[in-house]
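Only a portion of the chains appears, each positioned as in the full assembly.
Per-chain numbering from 1; labels A and B assigned in written order.
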Amino acid sequence: MARMDSTGRRTIGVGVIGAGWLGDVHARAWARLRHHYADLGVTPVFVAVADSVPAAREAAVSKHGFATAYDDWRDLLADPAVEAVSVTAPNALHQEIGVAVAQAGKHLWIEKPVGISAADAQAVADAVADAGVQGTVGFNYRAIPAMAKLRDLVAEGAIGAPTHARVRLLTDYAAHPLGTLTWRYSLASGGHGVLGDLASHAVDLTRYVLGDIESLVAQTAIFIAQRPTIVPGAMTYGHGLGDPDAPKGQVENEDYVQAMMRMQSGVLVALESSRVAVGEQNNYGIEVHGSQGLVEWDFRAPGELRLSTGTNYADQPSTRLLVGPGAGDHGRFQPGSSIPTSYDDTKVIELAGFVRSILSGQPEGPVLGDAVASAHALDAMVNSAAGAGWVTL
Amino acid sequence: MARMDSTGRRTIGVGVIGAGWLGDVHARAWARLRHHYADLGVTPVFVAVADSVPAAREAAVSKHGFATAYDDWRDLLADPAVEAVSVTAPNALHQEIGVAVAQAGKHLWIEKPVGISAADAQAVADAVADAGVQGTVGFNYRAIPAMAKLRDLVAEGAIGAPTHARVRLLTDYAAHPLGTLTWRYSLASGGHGVLGDLASHAVDLTRYVLGDIESLVAQTAIFIAQRPTIVPGAMTYGHGLGDPDAPKGQVENEDYVQAMMRMQSGVLVALESSRVAVGEQNNYGIEVHGSQGLVEWDFRAPGELRLSTGTNYADQPSTRLLVGPGAGDHGRFQPGSSIPTSYDDTKVIELAGFVRSILSGQPEGPVLGDAVASAHALDAMVNSAAGAGWVTL
């Protein structure tokens, strides 16, 4: 039942569950939707936020003007004014909350990786399908205009037939050995560490550009085996570091993964991801080779591509392409090429797809099936590294 | 007389004059202020927009919800609910509108270059001073977190005593010889072409980092001397190009400027700017050398610096520094280093300074004096290039 505001614009009642970093990013995206997608004719209404931490929900109200703030997300789902829900709570809650959102008949915008296993993601996917609501997953790298352009170039044959590729997400947020032993490092609450956190994006990007995976082999490592436990009342040190004298506890999940994949199309892909790569800050990227060229993207220069195209084959030069209004939705944000867009902008683009799917009833990727596919690949990597060698998906 | 909303937050009634690209950027910044500067306790109220083009003001209303839209900006200034005005109309109107805003007792956020000559900028500066309102100028490159970091590094002596520098703004928006002969290319309406448009930023950045200019010498060029005139009713071609068969008219203002400056501190600076640099898209940057190192910034990788610091002197390596929360206001937008922020984000940062100056009564740069100083340097470049050689400021 579509609702309208006084000027006849379609309203969407928004709820956000988990008002941390990404909860804030989602809320900002909702507020900015009209700036960049006025043509959708939609006015978001900030109905409710839910977070178990009072300060978090107060900050959300102050920044975004939510009408209500709940301690328990179940109360938010009971609110009939809420039509669409952002699920930006920690991974271990994705499954339970995601299923509940769908069962409440509300549209679901949920963060990756959608739980801590393929089973989790599948449960949410099933609930969404059963409820007939729309579901969008936060694989926001797809939304980067240069990435959309890269995919278009590959699809149009600009590099000929794809042959092989590399995808990497290397960063350092967990690189300090005194970083405390939070929930992130436990299997039960953090899942498979870098796999869900970063490699999930890598798998999704690969699938986005190159289709489905046939089989893979992986090796993983925990490079920082022990970290200081959180001692109630003890000192903490700069940058969220633990007490060097605190007792040490065991890290249970992966710091690093390296994999080789064979796509159903025959393309061979090397994947790598680390959360402890000292010296790397967001060294994320994809490089796709084909029979007539290559195309590459690097997150640290997010508005450009390296492209080699033509029929020289040998000594074919490569071009630095500063992507502009013609690439993805860049033109909705900046009128010219090479004017920087932000991480947050990509979430606005992702949201626009979610809203379009709500308006049209037609799913638009990344959908929950993509989360399931990504999670299956991650599970396969864990099995492979545990001794299974090549694993067929 | 500060006004409050129902929750006790300070409101600011906002007016925008000129609802083009930058008018939209300003409005978006006002909408996003709370997201990133909730601690200011300010709620902007979208009171009115003025634009002589109906479609422009309608779009502004649709995107931002302005309560009123005026054809004539004088009507907007007469609206008592308007407390602060964004002036984002074309350069030739800056002087008249800017003076009028101040005389109406409203705070002024005005785009660079503030008119088409130093006299224009001075008139607005005088009006602001006389009225006792606050005035902020759109020299937004100052607001980029990496630029704030660069300035801090120089000020802290990280490169020793500054010795020489280079600053450049090279781009290609006017590079096509069939780009039509719009107001941009006339002295009366467009002023000195690339000087006001881009070199104004270059001068401001130089002053921001290195203080005031003592003297300069310049050479300029019009590389595309003639362009197709706009023939009413005739065809136009892709990308805003004119009819190749249309009569050609004369370009009156500069495509390119090259200057050497001597700062009052003795630092020597080379400046260059072009609007017709084929192959360059936003090749903007500054490089500062000192007795113990160097620091550089490039707009195309806006979140990083190249820094060489230490006391090696010879063979001292340089470092790629991905700037993070510690740099300027980066941390208000993203929690980690090297997560991209956007051009629009810098306008939010600039706006926060404007709002702080309104709340505190203390001016915060870039103020109108900066626009005057920049405009004086531009006038000096024109004189120098016309035969005056070295010109003392």
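Assume a residue touches a chain if its C-beta (ideal position, glycine included) is under 8 Å from a C-beta of that chain, and two chains touch if they have at least 3 such contacts.
Bear in mind that the values here come from a model prediction, so they are computed numbers and not experimental data.
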Assembly size in copies, with 2 chains present: 4
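Quick note on the criterion: only the chains that are shown with their structure count from here on.
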Complex interface listing, subunit A residues touching subunit B: 21, 24, 28, 31-32, 34-35, 38, 59, 62-64, 173, 281-282, 299-304, 322, 324, 333-345
